[in-house]
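Mind looking over this structure? Questions follow.
One protein chain is absent from this view; the other protein chains keep their places.
The block that comes next holds chain A.
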Amino acid sequence: MQGWVTLALLLSLGVKRSLAQNGLGEPRGLTLNPDLPAQTLSLAWQSDSTLFDLEIFHTEFMNVVLNATVEVQADPVTGLHSWTWHSPLPLECTSHSVRIRARNQQSVSQWSPLQTIPGWDIPEKSYMFPEDKMIPVGSNMTFCCIVNEKEDFKEIKYGRQEMKATRLSRRSYAITVTNQPASDNTGTNVICSSQKFQMLTGTVVFVGYPPGDEGLVCETRDLASAECSWKKGRDTHLRIKQSLTNYTLNGRDCLEANERKTWCSSKMWEENWTLEARNPLGTVQLTDSAQLTDRVHLLAPVNVAAVKVEAWSATLQWSWSVAAYKKLEMVCQLRLFAHELSSTRNYDGPGLSSVVLEGLWPDVDYTVTLRCGSKHSFWKWGDESAPYRIHTKMDRPDALDVWMWMDSSNTGHVFWKPLSVRKSHGALNGYEVSQSSAEEDGRNTVSLPPGNFSYPILLNNSSDVTVAVAARNPAGLSQPSTVTTPAYRADSQLSVSELLGTNGSFVLSWEPNVSASSGYVVEWFPTGCTGLCPIDWKKLPESDRSFTVNSVYTTTACSLCAPLLISDSLVAGVRYTVSVYSLYTSAPTLLQRWQGYSQEMIPSQSVSELSLNQTGSDVLLSWKATEMKQQRGFIRGYTIYLASAAHLDLIANITDPAVQSYRVKGLTLSSYKFVVKAYTSAGEDAGATVAIKMEMDTADMLFVGILVPLGIMFCCIILFSIFFYKKREWVKKAFYPEIPGPKVSGDWSSPRGPLDVKPSPHSLVHIVKNPEWDFTKEGLFPVPEEEEESENDNMEVDTDSDEPALLRYYNQVVGDGSHSNQVSDSSASSTASMGSTQTEITYAGIQSPSSSQGAYSGGGYRPQMQSVTGPAEPQIEFEADFQDDGLNAGYKPQCSWQLDSPEAENFSGSLGSPTSVTSSQFLIPESSEEKPQPSNTWFHNFLSGKS
């Protein structure tokens, strides 16, 4: 056992000896000196070596935060090795331990004993680090939260953003924020919360920029001191007072400068200037260099006043608040404002303090401002003086622009244009008009109030009259303007040319006139105007040969004109008469005259008195042109339209405006509407409308209305006559078949006994004459061939039947009408006899309702239903009755007839009686001569070929 211990000691001594043999001694006296705000840890130790291994731990968890080999020379004075470590983490966050060893290539010494600086996670309180740190935008930073013993850590928020935390020790947690954005006004809050409290603790970080000021400029205001200004640069985002930017100018604090005031003053001018702007995040230096005379910025002149004011000039004086200015060569700028117009004038001189303002206008309000600058090495204009008001005196008005316009050979008006403010030189009191002629001595002077701009002239004789007009204001009378009456020339006496407007103006040119020694006058006024017309004119020098009359000129020249006298502009759609006169010593001479529109428009009114006149199938349209005032342009022609419901059809375009009628030819009988439109170069007017309904002539009406229908009617009659004549046999058969007369034989009388004829109170003849069964009304209807043949067949059968059979038939009816076979016979017989009146009468008499009812009470045979040869109306009646009867449908052929007959009741009462039988026998004619004659006998004869 003792042997093993001895071996271990020997080995240990051997190792120590090997280290000692390397010559690397363990660093001694390691001390730690933390700088908490700077987050730095300074290490100092003693050693003979220069190369060292360093290890720094977070003490509690012994996490290595630094493991580096550094070369550190010893301080020659103290012999200490010093090295500083910048911790990314605030040193308060947790305890840090450091150890060090010397190194010589691969040989190392032993580690020095651990030296520890305690963190703030030892006391029982909550903290957060770092506090109130100011860092540049974009920086990275680690924050730590130390929770107290009784709290459970929950989270750390950077502003509103929750961050991921790492644990440094039992109670310390850290977050690292990268690329931090600029803070708000009061910094960015970093808040640590526990499970219990949302705000356990926290800290504030101020993220911003270093100063960004730029553009330092220094100048002098009093030729001695300096004022330096600069422009504020980028916002630093540092709002707390201790982080605000501080300024120094040439090393002197500039206390007046702050975030808003960016200027600084110095009592003495220095040629070189340096401004230093500093905040916790950085410093910026701005420099400027200049001579004093190059940076003179004068103050504003004071006590500006006008010492002498005339009509056309004024003398302005001022003083300076800085005495040094009196020797300064300066330039001053006056700005004059009058009638919203401004002008500038520059004056220069040493210590300038007064100027004479020339070229002013009389009776005008001027406002003057003044500013000055150094003439040599001009830097900038100085401050501007307060506005000063000057009102110039009045002066005599300028001469008037006068013109005389003759509206007849002996009457006219002298016109003058109102004077503008610039020319009146003061408010006018009135005008003086004096008139003189060569034949009369003296002048006749009239004073007119200022509102007048014309005066009537009356010529009593043939001599020219010269009129002089002068304006008067408080300063005096203007030079008189004279004009001599021009000779009156009516338009009819001249060849008035048509003048076309161009872009709203007239462009005139004329041949030069040698007599126009005083130039020319261009005069224009609305054509047709009389009396006080809006005359306008322009006097031109003799060198001019052309002139443009336009609205711009007129508007400018007459901005103050009276509306009655001078046109405000060339009005579109108004015809103007434009004349050019030559001027010389005597009366003006008319050279040329035009009429025209500055801008043509469509006529404002349509043609008047539009009328039309029909001649046969032609229509003559005629109209009158609208008055000149409504033409609003030269009438170039007329267009004539035929109006329909939806559109207008052009039927003529009359290009000659003198033609004011048009004939529309070949119209048919109908209604027409014509539209006539006048047109100018601007287009057509709305158009005048006239309508007509074409009517026939009297002869045509007679022919068409009477003769033609008559002719057609006669033709029809003839054709019908021929037709019926040719077909008379057929017609006769169809409508008037031969009815055999009854043949009375000896057996005709009833074998059963004498007939006791006792006529019914109602004659059967009377019944037969029922209008509904009048043959003349019912007989003429077309009969189909088949029916005709069938009837003929029946008739033949009937005709061929034996007369006794016929008689028997009657007797049987009267005597024994209830037998069905007899009914059948009677049916056949009645069918065969339907075509004649006699047969009809007979049939009516035979068909007694009582017998029929007796025969059909059981709903048996219905012979009438099959009959198709009977007249239409009875058949319809029958069918209706049959249908009405419905299921009990017994045959009641006479029912309707009975109803139709007013005496049916009485008559039915006699049926079946001997009287009835007797009445039947009455119907049988004894001879053909005794047959009743129908009313259409002539037609029957006609069809029969009888005359």
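Convention: contacts are C-beta pairs under 8 Å (C-beta built on N, C-alpha and C of every residue); 3 or more make two chains touch, one makes a residue touch a chain; residues count from 1.
Convention: contacts and distances are computed from a predicted model.
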| item | value |
| --- | --- |
| Record-based protein name (UniProt) of the chain missing from this complex, from "Distal membrane-arm assembly complex protein 2 isoform X2", "histidine kinase", "Ciliary neurotrophic factor" or "Proteasome subunit beta" | "Ciliary neurotrophic factor" |
| Residue of A:V98, A:I146 or A:V204 touching the missing chain in the full complex | A:V204 |
| Of A:P27, A:G187 or A:P397, the one touching the omitted chain in the full complex | A:G187 |
| Those residues of chain A which, in the complete complex, touch the missing chain | 128, 131-132, 159-160, 184-187, 189, 191, 193, 197-204, 239-241, 244, 259 |
